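What follows is a structure written as structure tokens; I'll ask about it next.
A protein chain is absent from this complex, but the other protein chains hold their places.
Chains: A, B, C and D, in written order; residue numbering restarts at 1 for each.
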Amino acid sequence: MQKQPPRPSLLKLRRRRRSAPGTPPGTLVSHPDASPTTIQMVAYSPDDLTEHAIANVEQISGFLGGWPVLWIRVAGLDNIDIIHQLGELFSLHPLVLEDIINVHQRSKVEEYDRSLFIVTQCPSISNHHLVMEQTSLVLAGGVVLSFQEQPSSLFDPIVQRIRQRKGGRIRLSQADYLSYALIDTMVDSYFPILDQFSEALDHFEEKVIGQPDQVMINQIHGLKRDLLHLRRIAWPLRDAVNSLTREKAVISDSTRVYLRDCYDHVVHIIEILESHRERGSDLINIYLSSISNKMNEVMKVLTIIATVFMPIGVVAGIYGMNFDVTASPYNLPELGWRFGYPFALGLMGAIAVGFMIFFKRRGWLGGGKGRKEKL
Amino acid sequence: MQKQPPRPSLLKLRRRRRSAPGTPPGTLVSHPDASPTTIQMVAYSPDDLTEHAIANVEQISGFLGGWPVLWIRVAGLDNIDIIHQLGELFSLHPLVLEDIINVHQRSKVEEYDRSLFIVTQCPSISNHHLVMEQTSLVLAGGVVLSFQEQPSSLFDPIVQRIRQRKGGRIRLSQADYLSYALIDTMVDSYFPILDQFSEALDHFEEKVIGQPDQVMINQIHGLKRDLLHLRRIAWPLRDAVNSLTREKAVISDSTRVYLRDCYDHVVHIIEILESHRERGSDLINIYLSSISNKMNEVMKVLTIIATVFMPIGVVAGIYGMNFDVTASPYNLPELGWRFGYPFALGLMGAIAVGFMIFFKRRGWLGGGKGRKEKL
Amino acid sequence: MQKQPPRPSLLKLRRRRRSAPGTPPGTLVSHPDASPTTIQMVAYSPDDLTEHAIANVEQISGFLGGWPVLWIRVAGLDNIDIIHQLGELFSLHPLVLEDIINVHQRSKVEEYDRSLFIVTQCPSISNHHLVMEQTSLVLAGGVVLSFQEQPSSLFDPIVQRIRQRKGGRIRLSQADYLSYALIDTMVDSYFPILDQFSEALDHFEEKVIGQPDQVMINQIHGLKRDLLHLRRIAWPLRDAVNSLTREKAVISDSTRVYLRDCYDHVVHIIEILESHRERGSDLINIYLSSISNKMNEVMKVLTIIATVFMPIGVVAGIYGMNFDVTASPYNLPELGWRFGYPFALGLMGAIAVGFMIFFKRRGWLGGGKGRKEKL
Amino acid sequence: MQKQPPRPSLLKLRRRRRSAPGTPPGTLVSHPDASPTTIQMVAYSPDDLTEHAIANVEQISGFLGGWPVLWIRVAGLDNIDIIHQLGELFSLHPLVLEDIINVHQRSKVEEYDRSLFIVTQCPSISNHHLVMEQTSLVLAGGVVLSFQEQPSSLFDPIVQRIRQRKGGRIRLSQADYLSYALIDTMVDSYFPILDQFSEALDHFEEKVIGQPDQVMINQIHGLKRDLLHLRRIAWPLRDAVNSLTREKAVISDSTRVYLRDCYDHVVHIIEILESHRERGSDLINIYLSSISNKMNEVMKVLTIIATVFMPIGVVAGIYGMNFDVTASPYNLPELGWRFGYPFALGLMGAIAVGFMIFFKRRGWLGGGKGRKEKL
Partner (left out) sequence: MQKQPPRPSLLKLRRRRRSAPGTPPGTLVSHPDASPTTIQMVAYSPDDLTEHAIANVEQISGFLGGWPVLWIRVAGLDNIDIIHQLGELFSLHPLVLEDIINVHQRSKVEEYDRSLFIVTQCPSISNHHLVMEQTSLVLAGGVVLSFQEQPSSLFDPIVQRIRQRKGGRIRLSQADYLSYALIDTMVDSYFPILDQFSEALDHFEEKVIGQPDQVMINQIHGLKRDLLHLRRIAWPLRDAVNSLTREKAVISDSTRVYLRDCYDHVVHIIEILESHRERGSDLINIYLSSISNKMNEVMKVLTIIATVFMPIGVVAGIYGMNFDVTASPYNLPELGWRFGYPFALGLMGAIAVGFMIFFKRRGWLGGGKGRKEKL
């Protein structure tokens, strides 16, 4: 009877590890749960393509300058040394390295000289829990570095598009277009999550009236909390993408058109989140009204029972009194009547029927959920 | 008794088909439920007019340049090839084509070179459900392309105005005025919907006090959700029309005056939506208070019944005790009285009358909805 | 007992007549309930003054140019021809004429060449209902046209001020000052309405605790809905007056000082509306708490009654048992006691007193509204 | 028992007297409750100081030009003539005079030529009610005019600082610094009021759980209404002081630094008001939950009583049945048992104990406010 409805997700945030107040900026300490660091490199031109697994950061130097677009995919952040070497190779600002390692950053875009640093959170559902994976991008000249907390298949379709010669535009474009493609993929990863929330809301809207229980209110609250969290992530993402569309030094005009489209998607995500959130709040109100309605029904049953049986009991009590019928003819003469007992039963029946009619007129019987209450 | 009030609409959104994260932008895949594509062409000058059903996109080329205004009406989006050919004929950006095909875009205005792309959602009530139909416009030179998800009669009055020589201004004006006329028609299609919501709110405000039931709260919630959805659609429409009124390259000054009027209508729509939404929220509160009031009445009946009959029952119980009246004159002497039974009944009556007066003074009788409670 | 509190107003909006989506802009169709059109003309200079009732629009031409200020007061909008002729005489834009006729415009200020068009809604209480009357002004050169839905005395004080030679500034000033005087009058017409709402709120705040009933919540809701409506009208009025204060082509510097004062009044109106609205929301909460309190009191009475009489009834029941007192001395020996009956009554009294002390300690007696509950 | 908690203030706004819509601007009509007008004059230079009570406005002329700073303190506004003469002497705009007289202005700063007009509302607690006193300042050249509704001691500390030669800066500074000192005094007069509200909130937060009653909710509502009113007054004050800090013609650079500090105080006031208001809203929620909790407790007592005594009553009823024990050995054989009565009492005791254990397990006993319920 207490079947758990198929609640799609419950936020289980990993506890964030932050450096203590007062530690110098740029201090790199890896997260205890960090995954092992691996590096994939994809270098391509319109005509050519090469892919390598990188074990040693020095390997990368050989490719620099030789290819129009170089994509260095880092997954897993436990090897601080490698991150540090990459930072030195591409002269990344210490704060950039710190932001890459500390995996609970707000989404933002920072501009350093002629390089762009972009950090975002990508939501995914893992084991029925909503998890956020931080993904950072550095766009510097013809090089794109992407850093992911965990190895994931999120960017695999991009790799596919690069590999297929006919994939077209991505091979013909510069590194800024590759950055756009990665950002677009990250933004679009919100939509399947939103669809799951939408289904959960539909589910609760259907169930909340028929079978409200305390477990449900807790689940609705959990849903709202997740939406709150996603919204907290999505708003800075909006600002970040917006500032990218106004960036002129690193992003070309033709790519900016695509980023405007991407910005539109982020705004759409936020609008959906806001309207989901409001639906969640309404659900709690409906739940409360549902509870009140149920209590109302319980009270009606109690009142009907009491109203019918109390007067009947009083009648029975009266004829159970021990007045001395022999003392006077006024003392309980009914007791000696030939049809005294049937008369008493009839009186009780009349009381019961009378109250039933009263309740019927008040609309208390046959109310509730469209079925007559069986009394 | 549980008659369904004439709830005018319930949002039944078609599930949106979105391409998976990571697919390249501009990928055109038609919606599985898309209607078959048809093309109507209307070409006119102040003095001349011709209308054609277009089967082959190449037919259009012959008209280009020959007419001051060319309106190509596309309805139904299942034929990707035709859309593609139109895109090539008028050099549309791949993102424009993608936005035309993917029918759950936010309303927006995009400017590409000297062409304008406008996409909006038009609400309509179909089969007691609110449905949104995406309509896109492209304004490029003297050509206006309109794309509708479904064949609809929405733009028929415009065609009528073009056909009537005396329709005046539209025939004398350029393509930008035709665009305005189409946008104005789309914006004005919100008003009949809003009127339906307004009537539904009036209906609920009337019913919520007399006959609150759980079905009603669900319908009010449905109404609020629809309003939430419309609002989510209307806000970006406002931004889109606003940006049109500030557009100077493609829109002429005289048309801009009309667009300002149109912008005013959109703002009016949003204001009505917001105030409807607030009325919806208040309705839920009134519903809750109505339930509480009903429970209060039920409790009063129970309390009155219990308060009247319990003491009476106790009196009956006392005179039903079996104390040995022969043992002493202190034991239940009333039992032997000549008017013992009438005395007992009188005592009971006095108790009942006394409590009735008490309840009368508290205002518990004759309260509720203006009619005396029949006891 | 159910006296209707003196609720000052209930919004009864006339259903708006809007042209169907797709009709050309500037189409003039009079409202079916429109009043007959009358025209009054007031022409004045610092030294001279003339007033005429105008039957034929051509009469006006003779006055043009001859007077520094010409005020044409149109009341009632059913005569489309006259409106049209005025439109031609003063070369008004078709959209201006449409806005004048369609009486549910948002307040706005539009600038056409060197003429200003201002449309506002003036609230008034008619027959216990809030009604909004649309009033439009056109300021073009030395001419002010005012259009009112209904003949009303709203502008009569202005006419008085013009007639009195000593009225001073208005006679010495230009048409822009007359426009200001009219706008100021329209803005100030909100204050008496707000005062009525304020009184209604005071009334409800006083009554909601003593005598909450379902009628009241409905009235409070009606009040909130009216406030919502007024607010929806007042916000665009604010923007309109604000844009007037920044208008430099038609409004002189000295008049702008007065308009700033007028703008201040509009902002004040909005602030009062917002605070009224919040008080209305709080009232609903207090109402709910009042209902809960009443239910609490009812429950206490029920509980006290049940707690006192149930144990007493049990005592009576015990001494009504038929155990065979002759079978053994352990069977109901009290029945044979000399003071058995007084003992039983004493036991009952002790129980009643005991529970009363218990309830007294819990604060259930003598609670409520400061008067002891009579038991 | 119903002791009125020490609610510090209850807004008792004097009904505002506003001129009817349509009266010309600048019409001066004194408020019927206005206090008699008195004028104090303080003229000072770094080295010199003179103070006069002014009976005739013409007296002032003699001081003009002779002193670097002239402060004319007007208190009480019933003498329209004097106000008028002052207006003429210092060429004040008619709107300024109107704003000085009409005592329910929004706070604002207006600039006329080279004079500044500042109007604010100062809150004070008088006779347990919150009252707002309008105070206006005019700063024109070396003259500061201050107008107060009522004689008050608010500005006395400023006079003291002027009198004390060592008071320093104020004597060395120009009239703009005096204006700052007056504004700062008015702004700081909010803080003691806010502290009183803060104490009232603390008081209610403490009491709302232990002893919720309907009087309290009304007081909390009154508190919220007062906060709402103060907030309505404080927001425009913020804008006014902000515009002063950006005023460059009349305010010197060194004084502007002080005004920035003053602006900071106003923002602080608004932040405190907002957070007070939110605490007020929360209090209402807690009150409602407190009521619900109390009802829950009442219901538990009722349920415990009913559950214990109803079955006991049934047992007594059974052994009160009159079955003919002589007719068969199956009819109520207990009645003839030697220990029949003790057996029945034991059965009753067992039922009572059984239910007590049941309630104990459910946590219904010993709940509430940490003390065992005495049964």
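Note that a residue touches a chain if its C-beta (ideal position, glycine included) is under 8 Å from a C-beta of that chain, and two chains touch if they have at least 3 such contacts.
It should be emphasised that the depicted structure is a prediction, and the values quoted were computed from it without experimental measurement.
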item	value
Residue among A:Tyr44, A:Phe155, A:Tyr190 or A:Tyr287 that touches the chain left out of view	A:Tyr287
Which residue of D:Ala34, D:Val215, D:Ile318 or D:Leu347 touches the chain not shown here	D:Ile318
Interface with the undisplayed chain - residues on chain D	154-158, 161, 167-170, 181, 184-186, 188-189, 191-192, 195, 205, 209, 257-258, 260-261, 264, 267-268, 271-272, 274-275, 278-279, 282, 285-286, 288-290, 292-293, 295-296, 299-300, 302-303, 306-307, 310-311, 313-314, 317-318, 320-324, 327-328, 330-332, 358, 361, 363-364, 366-367, 369-370
Interface with the unshown chain - residue positions in chain A	1-2, 16, 18-26, 93, 95, 99, 105-106, 108, 110, 112, 213-214, 217-218, 221, 224-225, 228-229, 232, 235-236, 284, 287-288, 291-292, 294-295, 298-299, 301-302, 305-306, 309-310, 312-313, 316-317, 319-322, 325, 332, 334-342, 344-345, 348, 374
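FYI, only the chains that are shown with their structure count from here on.
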item	value
Angular offset of chain C relative to chain D [C-alpha, multiple of 5 degrees]	70
Whole-Å gap separating chain A and chain C, where each centre is the average of the chain's CA atoms	40
Centroid distance [mean C-alpha coordinates] between chain B and chain A, Å	25
Contacts with two or more other chains, residues of chain C listed in rising order	288, 292, 295, 299, 302, 306, 310, 313, 317, 320-322, 332
Category of the chain touch graph - line, ring, star, complete, other	line
